[in-house]
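Just passing along the structure, written as structure tokens.
Removed: one protein chain of the complex. Kept in place: all other protein chains.
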Amino acid sequence: MRNSAEYVSGLMRMKPNLYIGGKKVGRSDPRIKPGINVMSVTFDLAQDPKWAGLLTATSSLTGEKINRFTHLPQNAYDLIQKQKMVRLLCQRVGGCIQRCMGMDAIIALSIATKEIDDKHGTEYHRRFMDYLKVYQQKDLTGACAQTDTKGDRMTRPSEQTDPDAYVHVSEVRDDGIVVRGAKVSITMAAYADEIFVLPTRALRQEDQEYAVAFAIPADWEDVSLITRPVLVRERKECKCPFAEMGVSDSVVVFDNTFIPKERVFMCREWDFGRRLALLFADSHRHSYSGCKPAISDILCGAACLVAEANNIERASHVREKLSQYAGAAELSYAAGVASAVYGEKTSSGTFFPNAIYVNVGRRLTGETIYHEFNLLAEIAGGLAVTLPYEDDFTAEETKEWLEKYIMRNPKVPPDVAHRIWRLVENLLASSMANWYQIAGVHGGGSPIMETIALNQEYDYEAKKNIAKYLAGIDKELEQSKELKQSPTELHQ
Amino acid sequence: MRNSAEYVSGLMRMKPNLYIGGKKVGRSDPRIKPGINVMSVTFDLAQDPKWAGLLTATSSLTGEKINRFTHLPQNAYDLIQKQKMVRLLCQRVGGCIQRCMGMDAIIALSIATKEIDDKHGTEYHRRFMDYLKVYQQKDLTGACAQTDTKGDRMTRPSEQTDPDAYVHVSEVRDDGIVVRGAKVSITMAAYADEIFVLPTRALRQEDQEYAVAFAIPADWEDVSLITRPVLVRERKECKCPFAEMGVSDSVVVFDNTFIPKERVFMCREWDFGRRLALLFADSHRHSYSGCKPAISDILCGAACLVAEANNIERASHVREKLSQYAGAAELSYAAGVASAVYGEKTSSGTFFPNAIYVNVGRRLTGETIYHEFNLLAEIAGGLAVTLPYEDDFTAEETKEWLEKYIMRNPKVPPDVAHRIWRLVENLLASSMANWYQIAGVHGGGSPIMETIALNQEYDYEAKKNIAKYLAGIDKELEQSKELKQSPTELHQ
Amino acid sequence: MRNSAEYVSGLMRMKPNLYIGGKKVGRSDPRIKPGINVMSVTFDLAQDPKWAGLLTATSSLTGEKINRFTHLPQNAYDLIQKQKMVRLLCQRVGGCIQRCMGMDAIIALSIATKEIDDKHGTEYHRRFMDYLKVYQQKDLTGACAQTDTKGDRMTRPSEQTDPDAYVHVSEVRDDGIVVRGAKVSITMAAYADEIFVLPTRALRQEDQEYAVAFAIPADWEDVSLITRPVLVRERKECKCPFAEMGVSDSVVVFDNTFIPKERVFMCREWDFGRRLALLFADSHRHSYSGCKPAISDILCGAACLVAEANNIERASHVREKLSQYAGAAELSYAAGVASAVYGEKTSSGTFFPNAIYVNVGRRLTGETIYHEFNLLAEIAGGLAVTLPYEDDFTAEETKEWLEKYIMRNPKVPPDVAHRIWRLVENLLASSMANWYQIAGVHGGGSPIMETIALNQEYDYEAKKNIAKYLAGIDKELEQSKELKQSPTELHQ
Partner (left out) sequence: MRNSAEYVSGLMRMKPNLYIGGKKVGRSDPRIKPGINVMSVTFDLAQDPKWAGLLTATSSLTGEKINRFTHLPQNAYDLIQKQKMVRLLCQRVGGCIQRCMGMDAIIALSIATKEIDDKHGTEYHRRFMDYLKVYQQKDLTGACAQTDTKGDRMTRPSEQTDPDAYVHVSEVRDDGIVVRGAKVSITMAAYADEIFVLPTRALRQEDQEYAVAFAIPADWEDVSLITRPVLVRERKECKCPFAEMGVSDSVVVFDNTFIPKERVFMCREWDFGRRLALLFADSHRHSYSGCKPAISDILCGAACLVAEANNIERASHVREKLSQYAGAAELSYAAGVASAVYGEKTSSGTFFPNAIYVNVGRRLTGETIYHEFNLLAEIAGGLAVTLPYEDDFTAEETKEWLEKYIMRNPKVPPDVAHRIWRLVENLLASSMANWYQIAGVHGGGSPIMETIALNQEYDYEAKKNIAKYLAGIDKELEQSKELKQSPTELHQ
């Protein structure tokens, strides 16, 4: 397993193919540093014996100890540890740990490649497992580029005016394929080692060129990243972990990019477009059952702190609001746990979470995220967005006034109060606030996507049968499907 | 294990001590028949080999096969089976299975008696286990009488104008105790074999006479039940399971009632008032993670059916509403699963669900119940409450008209359409509808009670620590408590 | 103006054409008495000089003093008085005053007949105004039969398998027309003097036979009412206004019914189907801005009372819940006021409320009704549905116990407490409860109908223009339509 220094030095050796604000830059650009800081935590804490077994796992491929972010879950316990690891790390970095994208991509690819091979007699699974062995050994990080630009939303890929509206195969050669198109809103691509590319939706035969999956190094030839960094206003004296962290999203452009054969994991198997897209989405929704509770934890913790600073911790309406965080966090966490307990072993050996539970869980979090910001805003008060800049707290002329007037609860000294408000400002009134709101709605699929998934997966017929039985329309009632499922052993 | 005929014949031998509508009646009164029908299902399905291991369990006391309603859960798997059994049976009877009250009472008593003994050197646990052996062997049903009349809500038990506002010990004799007071809103007491009495709240030393727990046969001397039955309008020709089922609640009056020593399980140990009250409440909230999903299943199934009858099944807003049932049902079910996975073995050996998860789950169900009726009402339309009486569908003069005009979807013949609407009417516009709404809010504790429980149990300090770490106030961050918990093996 | 005795004696002279529970009955059937009691209040209070100018108006046709329920609003003040009258009367009868159906029907017909005539050169307006003069002079009550059975919801009237799925013209004669079909969920038809029939939806040319409007006496030949009465459990000793009131809905069957020419107000003018349907709907939604606040008032008042009985009136969560009633009531009331202020004078002279405001107001009430019942249920507690029957409170054996145990707040004596709980039971756990819930969703159009209306009427283009201006796409910004509207004088 690598440490963060090794990870960073790997990045620094990469070819500059990032564009930020109209300029081509390399991975040393300070604007992506906050994202690199987040990733680094996933390496450093994995070195800490305290987290052995949580941040580390035993590879199902090699039997070696690996970073859990590179591991294929083999049983329900692995899913529960995955969820717990994500929550732990997100608490540490103040939000999105980002690296789960690659983890969910390898999970999805491990399963889909096997299933494609089983149907089509291809050899994607072997290729992918070979690839994955290296990925585990080198302890790589991977972004997952799924969302296409999509062009006209009412039109299928093959019917778009611009054929590049979805990433597609433009040429198949003996040694690989050539692809064109762009993926958008790709988190962490700017400081990932690798980029996984997966289809974004169900496909028909006429869309077959759009059925393509592969992995390439993030600085691969003919791959360009137009990157938008998100970070909070730099702290000068009042440093803290939260302010060191951030994220970047990229438009990843493939402009006749060549992908070597060994790195191609799907090519024209349109009948698996939906399956692969959903495998990644559902696995990523499972990750949300770890990260989103952590975001509730952070907002809840900040709300507790600022309530203390305001000395309103015992106010009845504040208590009620705090308890809403408990509900939001633990219901989505519970959905993750249930998805493991009622998960299934796939033909590839990878253990996969139950689709119903990951979808009800993820939808809940997408529906409540803005409300959770609202709760903190209500408890904090307007100062969250009107707090003078840090410099005013240190400038000679204004320092004394601000220290005097930031005091509320006599038990909270001015410097602590200042730190509390500064954190609240970062959480509620910064670029990160907006990013968490919008990613909280859309990351892993917005509520409408989970509703669609539920409407496809949920066994409404079984419910209808219950009603028919109770109404006297049917005389017998079979036990409904979801009650037939057995909980899985939690192999520890 | 008894069958339902044995259960019913037992009831018929009981002394009449019910009052309904101003008259003293026995258990043969037709108005409590619907409740007896519900209980009967718990006996009959347990006889069916198909449900062996779900409706039955192996007694931890005797090693014998018993009805799971009389079983003390020994591990997480038992809790998961308990939850599943409840959901299954509730789907069968169209709602509340009722018998879980006794099950949750024995769970609570098994734990609390051990803990009281460990502290106070009493012998309640032995007494209770002796009692329980008979309870299991005779396959008894028990109501749990917890809610006191409470008098002035702003005043503690010992400070009430009327000392009987809470059930209390009025005399301690060598051979037992004498109690006074009344318990209200006691579901199924009118057709239970036994009544368990537990304290309803935290107590102080001055309230010690109110710390009392015991079990007595439901027709015990000086016990009177003033009973309010709830049932739907009787069907004449259009019979169906739903219309056969119902419930009764009673005011249970103890008027200087003598309780023999061997049936007393707590007497003046005020320091365990809160513990015992919460053990029952939390165990019962766990049961709700089984029953409430079933109620969502039923409403969802009826909504699917009536949408089909209206031929609006594919309408986008209908689909969206249906998916809300999936969310409500499965999130609360997931909370139950998580409460098992993160449950704990108590000193008594009984395995107990995690308090956080049962509370977030139960609160969710209490908050959404009216909304779920609202959804069905929206999909069904006004006919749910304006449907002519059954007799008009059979009377010669009106039959033809109504059969003609009940038709909507040409694929749903008039008699089926009539049955669908009749079920919808029963669900939305009957005494049962109101009962499910109000019990859905208050049974096992209303949302405000779960909020209070969460505010006592949830580890807000751990959340604060996260915020302090991120704000730079604390340099170190310990892993928070909930992440330290290990999932429990699901011993199958 | 009639008094209630005159109204009732008129009813008693009607031909029996009601079917209830399989039997043909007349207007003296005790099951419709509660509905008659409601209507009677509209007559009796109009006699009271205290309400002159509110319950009475000056006829725009004859200059005579008439009951406001028969009046065509001439200006914004009339709409504000209409709204206020409805709120006042609904407070009196504990809910729906019912008689506004006829009022909204005459408003809609007065406008549509004029517009049809203006386009088609017909003479409906003269006919209708002649009819209305008599209606005003005789102080009649009218039900409005709008909702058809509708058959397959995905199919237009003329495409239905059964042509009678919507009421339609089956023959046109010199002296009138013959109609077939049935209207469902027709409130108060069973004790109305007259029944107005209006189309329920937009129509195309091929649907022209379905474009029909008329008025007939409720006991007219070949008109049958299959009636479902809704009432609360009869009180024996504990009498009160609420328990005297109720409602009935009918399926109104037209089986080749002849309608004389002078009573036909639309016949085949399909291009006005939508207009007339919406005129009634929007006018009725305006009435909801009076009645729904009253329902909130009643639930709020009961919640205050029961909170007092529980002595939890000052609890913070109770106070918060009570304030939600203020929000629900006054926002919908405000929508009614705004609809008057920004209403418009139609070509007929009738003053009509603004469609946007009546729709946002009515939708709000439809969305909150179940929640308002939920609030009361939360404050009241489970006793609302477990309260023993009235007879148990008077029977010798149980009276003393119940009087003792109904006491909570020492300041509320047992008989008052009993009355409070009995009202709460009637409100939350009776047939009326269900009726108010479902009528609260669907009466005047369910929320989805208002959403559709808003999406047709709301000026989204104006909003888009604002965004285009702010985005720099358009250089100029015209004042948007809604800001160009002038408030109307409130002629008093």
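Letters are used for the chains, namely A, B and C, taken in the order the chains are written, and counting of residues starts over at 1 for each.
Please note the rule applied: a contact is a pair of C-beta atoms (placed from the backbone, for glycine too) under 8 Å apart; a residue touches a chain by one contact, two chains touch by 3 or more.
Predicted, not measured: the structure shown is a model, and the values here were computed from it.
Note on the undisplayed chain: of the listed residues C:Met39, C:Ala145 or C:Cys300, the one touching it is C:Cys300.
Residue A:Leu402 is the one among A:Cys238, A:Leu402 or A:Leu477 that touches the chain missing from this view.
The residue touching the chain not shown here, chosen from A:Phe69, A:Tyr288 or A:Phe373, is A:Phe373. Among A:Gln47, A:Gln74 or A:Thr147, only A:Thr147 touches the chain left out of the display. Counting the whole complex, the residues of chain C in touch with the unshown chain are 50, 77, 80, 84, 87-88, 91-92, 94, 238-242, 297-298, 300-302, 304-305, 308, 319-320, 322-323, 325-327, 330-331, 333-335, 337-339, 341-342, 356-357, 360-361, 363-364, 416, 419-420, 422-423, 451, 454-455, 458, 460, 462-473, 477, 479-480, 483, 486-490, 492.
By the touch rule set out above, chain B reaches the unshown chain at residues 316-317, 320. Touching the omitted chain from chain A are residues 19-24, 147, 149-155, 161-162, 164-165, 182, 184-185, 224, 226-228, 230, 249-251, 253, 255, 310-312, 317, 369-371, 373-374, 377-378, 381-389, 391-392, 394-395, 397-398, 401-402, 404-410, 428-431, 433-435, 437-439, 441-443, 446-448.
By our rule, only the chains that are shown with their structure count from here on.
Centrality by C-alpha centroid: the chain sitting nearest the overall protein C-alpha mean is B. Overlaying chain A onto chain B using CA atoms gives a rotation of 180 degrees, to the nearest 5.
Because chain B and chain C share one sequence, their contact can be compared position by position; here over half of the interface residue numbers appear on both sides.
In terms of their C-alpha centroids, the spacing between chain A and chain C amounts to 51 Å. Once the centre of each chain is set as its mean CA position, chain B and chain C turn out to be 39 Å apart.
Residue positions of chain B touching 2 or more other chains: none.
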